[in-house]
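One protein chain is absent from this view; the other protein chains keep their places.
Letters A and B mark the chains as written, and numbering starts fresh at 1 in each.
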Amino acid sequence: MEYDPVIGLEIHAQLLTDSKIFCGCSTKFGASPNTLTCQICLGMPGVLPVLNKKVVEYTIKMGLATHCRINAECSFARKNYFYPDLPKGYQISQYAYPLAEQGYVDLELEEGRKRIGITRIHMEEDAGKLMHDEHNPSSYIDLNRTGVPLIEIVSEPDIRSAEEASAYLRRLHEILVYLGICDGNMEEGSFRCDANVSIRPKGQEAFGTRAELKNMNSFRNVQRALEYEIKRQQYILEGGGEVVQETRLWDDTGGVTHSMRSKEEAHDYRYFPDPDLVAVAISREWVEEIHKGLPELPLEKRERFIRDYQIPAYDAGVLTTSRALADYYEEVVKLSGQPKVASNWIMGDILRFINEEKRDITACPVTPQALADMIRLIEEGTISGKIAKEVIEEMYKTGKPAKAIIEEKGLVQITDEGALAQVVTEVMAANPNQLAQYRGGKDKLFGFFVGQVMKATQGKANPQLINDLLKKMLAG
Amino acid sequence: MRLAAEASYVVRIWIFLENIRRKVLKIQKDEVTHVAHLARLEFTEAETEKFTAQLNNILIYMDMLNRADTTGVEPMTHAIAQKNAFREDLVKESLSREATLANAPDARGDFFRVPKVIE
Partner (left out) sequence: MELNQLTIHELQEKIKAGETTSTEIVQAVFRRIDAVEKDVHAYILLTREMALEGAARADEEIKKGNIKTLTGIPIALKDLLCTKGVTTTCASHILHNYVPPYDATVVEKLRDAGAVFTGKTNMDEFAMGSSTETSYFGITKNPWDLERIPGGSSGGSAAAVVADECIAAIGSDTGGSIRQPAALCGVVGMKPTYGRVSRYGLVAFASSLDQIGPFTKDVEDCAIMMNILAGYDPRESTSVPADVPDYRQFLSRGIGGWKVGIPKEYFIEGIDAEVKDAIQQTIKVIEGMGAKCIEVSLPHTEYCLAVYYIIAPAEASSNLARYDGVKYGFRSLDGRDLMEMYKKSRSAGFGAEVKRRIMLGTYVLSSGYYDAYYKKASQVRALIKQDFDEAFKQCDVLLTPTTPTPAFKIGEKTDDPLQMYLSDIFTISTNLAGIPGMVVPCGFTRAGLPVGVQFLAGHFEEGKLIQIAAAYEKNANLGKRRPKL
């Protein structure tokens, strides 16, 4: 029997606001424990929440970027449960009236485009951090993180494989980062993913029983966990058993999922409208204003690059991995007029340099102007492509412009036919055996002569000229 | 007769009759125990019995709400309906760690400590 997986993903993304969702404490990551808290996010007696307007703005942005309907009115609800990292004993979230609903994202898969529905996007507050002591039965709580704003993005169960899930995650990730509303750091916890997984026999419409997967803290782990879980459920069904609806935790070291069932009880969250917060009314004008301010999104940008710059999809993909990189590329294209050449230099050399040093493109010592100038120098024939490889490395190391480096190192390409002919003559004279063999029919030795001329000119000879000259002169 | 006493008398008769009519309690002891667990409270046998009886009386009294016609009525969640109470995204000074931990029943170093959560 063949089974199809049915997967839905729930993503929690921390928003890059300066202050928390309901109080003015800073949202900075990595601060000393319990130093970014106030009476409000600590849930002390008598405190009240007041909504950070920017959180609404960012959530609308995400809703628009994923083609959701932005509800004219939404409101907050309390999700009641007890846990030490939840100071008030309830989380302020949205339940019956979320901000955005019924959107989608398109995935670029090998087989083509696939649309994944987004059920809803809503605002809520984050909880604190609980750390367990290995040596004694204690847990320690750092409440810095309570009140950091989150958006929860719930997908429709449209995902049909671990690969698709990965692609969906990457799509959402790049959109969030492009919008500048989330830094998308899974390791630091600013981008989290839970999954609902079930399988059903091929052709069956009804969904199977699903398990909820948690504790997958990297893209790779999400894929591994899903692959494992699909297999696990398949094994159960093939053995005639039934899949239990439960929450399972991904165990990274063991490579398996563990049931939480014995410790977990069905949560009764007793949702009810939060009486301390008033409704959020979002006007058409506000939505339009935000819509106008949206940056070009990655998918659209990639399509435009392919169309306008005539570069292949692969290049477009690499060049749009970040907004900053895409902007860098476009600037170089503007200044040099050579989209494909620019792409090659950025993908081949610039990215290699900055990745080695783990630098961001915004900190690259080679400015778009400098790169464009170098490209122009190649186009003019001042240096060869080969020499340029040296030059660009030097540009990166020193931050100096290409022209200065070429002059300093005397790397100007030799284009004087006469001078080159002289070199060719000398090379021919220095290698009589190879010359004889070549004239005798060993065509392969052409490359040898090219190499020798290049060596003699320290790589500065214009390759095209060398080719032409050698062809003429070797022939005799 | 004082209103409170008379009203309470009437309520008691009503509850008695309702109980007979229903032949069943509105809330049983095991449900009371479950609700207590949800609320992180624990009671002795005697307390649970007492609570069950008291809650029953109260819940039976609540049934009178069913007589009110609420078709098409929006639930009233706020005394005064308002919208868009916002604040700007500005950082304000937090409490010092000392102040944050000052009331903690068990603070260890920089943290609040609790008995271990059994995961």
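In this section, contacts are C-beta pairs under 8 Å (C-beta built on N, C-alpha and C of every residue); 3 or more make two chains touch, one makes a residue touch a chain.
The structure displayed is predicted, hence computed values, not measured ones.
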item	value
Chain not shown: contacting residue from A:Gly30, A:Gly46, A:Gly112 or A:Gly254	A:Gly46
Positions on chain A contacted by the hidden chain, ascending	39, 42-51, 78, 80, 82, 84, 87-90, 137, 139, 141, 143, 268, 270-272, 275-278
Missing-chain contacts mapped onto chain B	1-8, 11, 27, 31-32, 35-36, 38-43, 51, 54-55, 57-59, 61-62, 64-66, 68, 70, 73-80, 82, 85, 87, 95, 99, 102-106, 112, 114-118
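Everything below uses one rule, namely that only the chains that are shown with their structure count from here on.
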item	value
Distance between the centres, which are taken as Cα means, of chain B and chain A, whole angstrom	46
Complex contacts: residues of chain A adjacent to chain B	17-19, 23-26, 32-39, 42, 50-56, 73, 75, 82-84, 130-133, 137-143, 260, 263, 268, 270, 273, 275, 277-281
Contact footprint of chain A on chain B as seen in their complex	38, 40, 77-78, 81-97, 100-101, 108, 110-119
